[in-house]
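Sending over a structure as structure tokens; questions will come in a sec.
With one protein chain removed, the remaining protein chains of the complex are shown where they sit.
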Amino acid sequence: MGKKIKLGIIGGGGDSLIGVLHRVASFTNDNFEIVGGVFNPNWEENIGFAATIGLGTDRIYKDFDTFISQECALPAAERIEVVSVLTPNFLHFPMAKKLLENGFHVICEKPLTTSLEEAYILQDIAQKTKAVFAVTYTYTGYPMVRQMREMIREGAIGTIQKVDIQYYQGWINPVIHDSEKRKAVWRLDPSKAGISCCMGDIGTHAFNMAEYLTGLEVNSLLAALNTLYEDNSLDIDGTVLLRFSNQVRGLIRTSQIATGEENAFQVKIYGTKGGLLWEQEQPNAVTLLSEGKPLQVYTPGHPYNSELSLKGTKLPPGHPEGIFDAMANIYLGVAQAVRKEPYDAGEFPPIRDGVRGMQFVAQCVASDKAGNQWVDL
Amino acid sequence: MGKKIKLGIIGGGGDSLIGVLHRVASFTNDNFEIVGGVFNPNWEENIGFAATIGLGTDRIYKDFDTFISQECALPAAERIEVVSVLTPNFLHFPMAKKLLENGFHVICEKPLTTSLEEAYILQDIAQKTKAVFAVTYTYTGYPMVRQMREMIREGAIGTIQKVDIQYYQGWINPVIHDSEKRKAVWRLDPSKAGISCCMGDIGTHAFNMAEYLTGLEVNSLLAALNTLYEDNSLDIDGTVLLRFSNQVRGLIRTSQIATGEENAFQVKIYGTKGGLLWEQEQPNAVTLLSEGKPLQVYTPGHPYNSELSLKGTKLPPGHPEGIFDAMANIYLGVAQAVRKEPYDAGEFPPIRDGVRGMQFVAQCVASDKAGNQWVDL
Amino acid sequence: MGKKIKLGIIGGGGDSLIGVLHRVASFTNDNFEIVGGVFNPNWEENIGFAATIGLGTDRIYKDFDTFISQECALPAAERIEVVSVLTPNFLHFPMAKKLLENGFHVICEKPLTTSLEEAYILQDIAQKTKAVFAVTYTYTGYPMVRQMREMIREGAIGTIQKVDIQYYQGWINPVIHDSEKRKAVWRLDPSKAGISCCMGDIGTHAFNMAEYLTGLEVNSLLAALNTLYEDNSLDIDGTVLLRFSNQVRGLIRTSQIATGEENAFQVKIYGTKGGLLWEQEQPNAVTLLSEGKPLQVYTPGHPYNSELSLKGTKLPPGHPEGIFDAMANIYLGVAQAVRKEPYDAGEFPPIRDGVRGMQFVAQCVASDKAGNQWVDL
Partner (left out) sequence: MGKKIKLGIIGGGGDSLIGVLHRVASFTNDNFEIVGGVFNPNWEENIGFAATIGLGTDRIYKDFDTFISQECALPAAERIEVVSVLTPNFLHFPMAKKLLENGFHVICEKPLTTSLEEAYILQDIAQKTKAVFAVTYTYTGYPMVRQMREMIREGAIGTIQKVDIQYYQGWINPVIHDSEKRKAVWRLDPSKAGISCCMGDIGTHAFNMAEYLTGLEVNSLLAALNTLYEDNSLDIDGTVLLRFSNQVRGLIRTSQIATGEENAFQVKIYGTKGGLLWEQEQPNAVTLLSEGKPLQVYTPGHPYNSELSLKGTKLPPGHPEGIFDAMANIYLGVAQAVRKEPYDAGEFPPIRDGVRGMQFVAQCVASDKAGNQWVDL
């Protein structure tokens, strides 16, 4: 480590939950210092928020364009190096694009963009500028998710033959049944949320997890989405059948009307030798099923854990780390990449994962519109 | 209760697991006495098994036809009243048919028959003879399954909006990857197992559970089955998308290649007010999710349980009953029906449930063959 | 197996829970047939109950003495061989004594007697008559309890260094706080329950489990009992510190005022290599902790299980068996002993275990009375 990396933040002010998550993550491993940004389009709130979090206001800018022009006017050594984009979805693309074009590294919230075309454009630019670009699929930062990835890679469950990933929430139930209430939800408004609600918001996490863990690519899918009401145009529930590169079958199950569920993101992967089970709400345990043997539960911080898992664990076994620590591990990965230190490909989700997510959403919608037909990915 | 009902058993000899399950179930509530049957087509083994279980050999018959003719020759008061058919699947139809035609009540293992046509024929005869006919979907005998049924009926989770039922096992993994081994498995032989392995064996349990619990009917389905190898013709894994009568969506997930899983039959049902979760491997707990409230776990034997649940619980809370007790509850239901005592429709699965199961399997195969198209049920 | 063993039952009529438990257990493995007994001191109820459970009334006797005299008058080959004593505690001694003296084998509910002296007398007689004598510490019949015993014996956790056994229930809470109500509870009446309520009823199970599993003997103990109210003379809660034969320390924690607990009998045993954890309310899982390795969960019915465990498991993995099956395993053990077939010492608790239980209760009360001093056992 050493000198801290200068971090700027766009968005995430006020009582933004994603804001506190990124701030704490940036501090956690002593790699970043927040030096400025634009927390809010409203100047009073912007500057007020900076004060609230104890930040000097020299480099709090009135808007994104000013941020770019002023920062670029600074000597290279003083300039913000990495920018976290925490704005509403439709701003991800124009901001990330301009940041890349002006030489910044980018940490961008998911979904990467609101259309697949934008995603491809961003990916092209990022490849040209050789910037570090991370898409915050936060859950890949959990040590036990990384442990699963390594175990699969090393053959702990043999050749994969079945993938089943669930992401069930109940948060939309209280609004979906009232036509007035549901109109007021931005995630159900196509002009703000894009072509999908449920698949875009949580289906992408499930899809990313599937490819992250297995090292396989999904080749085609069949999606059945549910909008529940005729006057609601975006999915709030859906099941997606998957065929992976090597004919492996799988499925992704998502719902925002699984009433009473909190954030029930669950992974089940089976191979020729055994299976792996993980639940986000108990992130510090991975269950390994092995044919003919007692099941085993892996927990973080042990010598038996993979290097990638241990790198993301700060305390000894039995001291639960949580989602802030998962995000911190992604920031740690970015710091290493920015400093050109060695790091593992599993340490942060690159822009490719953001693009894949956009492909997934687009094809889910296409399959559903076609009457639940198989479509390529 | 009072005088015991005379029970005959066809099949279930030797080290048959289903045999011991039915025998213990018949004893448990003091309703039945086993008076005879045909345990095995081989006379030595047949008679030997009767001795092993301490049964007199007077009414052990050399074959099914002799069973029928000899029992029918007895005075009505001495005759066996109920016959449990525990034979291989393809014998269910001819035996159950003849039993019905000769005035016996029947308890038949699932699947009811090997074809849908046979199922319809049996149903017709059963309706004419007014016999009691139970199909042993054993899992519906668990007190907490019955509790869920009653809770749903009484509105505990509001109007159902999502049904997700899993039945994962790993038992076929050790044989499926070796072409010689898999040829030796009767469940993978269409001449013995019929048109389906996985859907017929465990998919039917999941389907029955879906309709049993919700009180809804599945109207159409889209199935994607997996045989894993080209030279294997029967499914060993599959996902089925469901549309229920009132447009409710659901899915059934089954696998016999979920390596390391034992008997992971799991239910998740969500409504407008909450959700219900149950796992067969922990049968004595039902989790009720209620929007905005702490989750609750219901266990058997409490005054707060439904009458239907309590009727199936013999001991106070905290004394785990298991699958033998679930089957015993089904036998209790049959005993009441035979004695023309009042009983609840949920106390044993009637022949209609066996027919529905056959419809389900047939349409899963049809949907898959059609390239994963929606088909009516 | 073969010819069934003739079983008599004393007590257990009406809606007795222990009655149905013993009856089902006796049927389960096809070893016993109930041929007679005395279910109730009231003749109408006695004979009525026999009818209810479908039993012929020839050998239902009006009282215990008649049972003895009439049965002894029968030819040896027709005589009842084993008698299950399910009466209130104070009758265990006189009945078991007379049964032994008249050549019967005995299955006796716990606690064995109401005083230690009686226990020693019974033990002496049993040794002389060489009768089979089982005390139904039911929980030792669970396959996973037997699995633990074998694992410990084989060194899975190394040398034992810590034993912690909990038995928490909440059933007495609703009555203990009302002086009228608590007077009406027979378990709190010294004339019926003897010198202890909590230790006698559930502490003895915990104590038996400690010695059953570890193969060690408790050498001394320090007990702190709680009666909660001055006008209540029997313990309803208590903690007992233990010193085992080899200086191993342990403790037993019991309560009947652990409000809301059902039957939370939990075992934690640690050795130099690892630990074993088991909970009665989830009886089909044993957790093995091994230093430096992922924890493992053992379940019944696998080839990896011990022979003693497998002998007590009737179905394949994932088909939960319960407490009826645990008791059935004890009856199976008795059947083998009666038939002079080989059996493992762990298959049923012998009279010695009943005597040890009485010693334990007596010394807990003595230690507590002495102001929580160490006393020898």
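For clarity, chains are labelled A, B and C in written order, and residue numbers in each chain start from 1.
Keep this in mind: a residue touches a chain if its C-beta (ideal position, glycine included) is under 8 Å from a C-beta of that chain, and two chains touch if they have at least 3 such contacts.
Computed from a prediction, not measured in an experiment: that's the story for all the values here.
Check A:Asn31, A:Asn46, A:Thr259 or A:Gln359 against the missing chain and you find that the one touching it is A:Asn31. For the chain missing from the display, the contacting residue among A:Asp189, A:Glu262 or A:Asp344 is A:Glu262, taking the whole complex into account. Among B:Lys62, B:His177 or B:His302, only B:His302 touches the chain left out of the display. Note that of C:Leu91, C:Leu216 or C:Leu241, the residue touching the chain absent from this view is C:Leu241.
Seen across the whole complex, the unshown chain contacts subunit B at 288, 292-299, 302-304. In the full complex, subunit A touches the omitted chain through residues 1-4, 17, 20-21, 23-24, 27-28, 30-31, 33, 51-54, 169, 171, 261-264, 280-284, 299, 314-325.
Within subunit C, the residues in touch with the undisplayed chain are 157-158, 161-162, 164, 168, 170, 173-174, 177, 222, 224, 226, 228, 237, 239, 241, 249, 251, 253, 255, 257-261, 268, 270-275, 289-292, 295, 372, 374.
The working rule: only the chains that are shown with their structure count from here on.
Comparing the contact residues of subunit A and subunit B by number shows a mostly shared set, over half of all numbers used being common to the two copies.
When the CA atoms of subunit A are superposed on subunit C, the rotation angle comes to 180 degrees, reported as a multiple of 5.
A summary of chain positions shows that the Cα centroid lying nearest the centre of all protein Cα atoms is that of chain B.
Subunit B and subunit C have Cα centroids separated by 34 Å.
Centre-to-centre separation between subunit A and subunit C, using Cα means, comes to 55 Å.
Counting partner chains per residue, subunit B shows two or more touched chains at residues 261.
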